[in-house]
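Here we show just some of the chains, and they stay where they sit in the whole.
By written order: A and B. Residues from 1 in each chain.
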Amino acid sequence: MKAICLNCTLKPSPAPSNTQALADVVLAALCEQGVESDVVRLVDHRIAPGVVSEAVADGDEWPTIRERVLAAEILIMATPTWLGQPSSIAKRALERMDAMLSETRADDETPIAYNRVAGVVVTGNEDGAHHVISEVTGALIDIGYTIPGQAWTYWNKGPGPGDEEWLTTDEREWSITTGQTAAQNLVAAAKALWASPLPPPAAQ
Amino acid sequence: MKAICLNCTLKPSPAPSNTQALADVVLAALCEQGVESDVVRLVDHRIAPGVVSEAVADGDEWPTIRERVLAAEILIMATPTWLGQPSSIAKRALERMDAMLSETRADDETPIAYNRVAGVVVTGNEDGAHHVISEVTGALIDIGYTIPGQAWTYWNKGPGPGDEEWLTTDEREWSITTGQTAAQNLVAAAKALWASPLPPPAAQ
């Protein structure tokens, strides 16, 4: 079983990413269960705006990233919080994944996102995680991903803007165990759907 | 396998409910797969404001409704759209279900919502369904429910407020087949999790 983590931080490599640091907690827990992970820091790649799977501009790297997404049964969307919302990088990826709505598997005509599961990792210096999770999971459910119960974790500091970050906080425990639970639930649900998959949609 | 539909219309019986009418499409499709459904029109019952499972006021009927919710592996939240958002009745039920966050099964210590699945049915005279779905599923994932891919359907009329309703429209086809797909996905995911359940959460 394979997982892919789309890190939607705004900061290009090699700047440290708080979002990646919390995602790594989930990926480590996946690894303990035998799940191999691929990680893409999306901001390091050129992803053109659009809602199709094919390249829409010179140098558009989405088609290659999409292949990596489709190689994984488990998707982790990891995003910072800005103005209480998912990053523009997360939105860009979801827009490109919108094309999956009408893409089906050759063998059984199920949408290609069916029988895949997704979870969310959110960091921020300010409040917004629950909403970020609802936005990301709402979009993914629409595309066809299944979201297992409690398949997310988050961290942010208390009220108001500020400088404190996941990488420098002392209060990590809840976010870590919550992330470990998310990993367990993602693996269990992915295995359950592999053994007993969703059928093709009702005929339109 | 059992389903429960919480109809969150604002209109008490016996007024016709557009929301129930679209929910019935999903319930009929569940029935074809052998799933027996219970339906509660919440507005006909007294549900006191609160975030606990026990009665919080004289005549509070939540404890009885909660038993009916827990008797079902599949939950259908069916709600109208007001100001682009779920109804206050839907919010009331979700608040009471918030208590499930800390309630576990006696046998294996999993949260009581684990290994249950949920879907959403939305009607409205105006735009808002995608957001209503994100709000409802976001809350249910937090509690522990699993949301299968494309486990929802909706109907509303075009732009602007107006009188047209699901029960009087001629353009029902997309909402019906989408609802049938939702039913299929709910049953398949519920069976998958029954055969291969989520484990207890990581130790805090």
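Here is the rule we go by: contacts are C-beta pairs under 8 Å (C-beta built on N, C-alpha and C of every residue); 3 or more make two chains touch, one makes a residue touch a chain.
Since the structure is predicted, the reported quantities are computational estimates derived from the model, not experimental observations.
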>> Can you report how many copies the full complex contains, not just the 2 shown in place?
In response: 4
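What we mean here is this: only the chains that are shown with their structure count from here on.
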>> What's the distance between the Cα centroids of chain A and chain B, rounded to whole Å?
In response: 25
> Within the complex, which stretch of chain B touches chain A?
Replying inline: 29, 111, 113-116, 130-131, 133-135, 137-138, 141-152, 173-174, 177-178, 180-181, 184-185, 188-189, 191-193, 195-199, 201-204
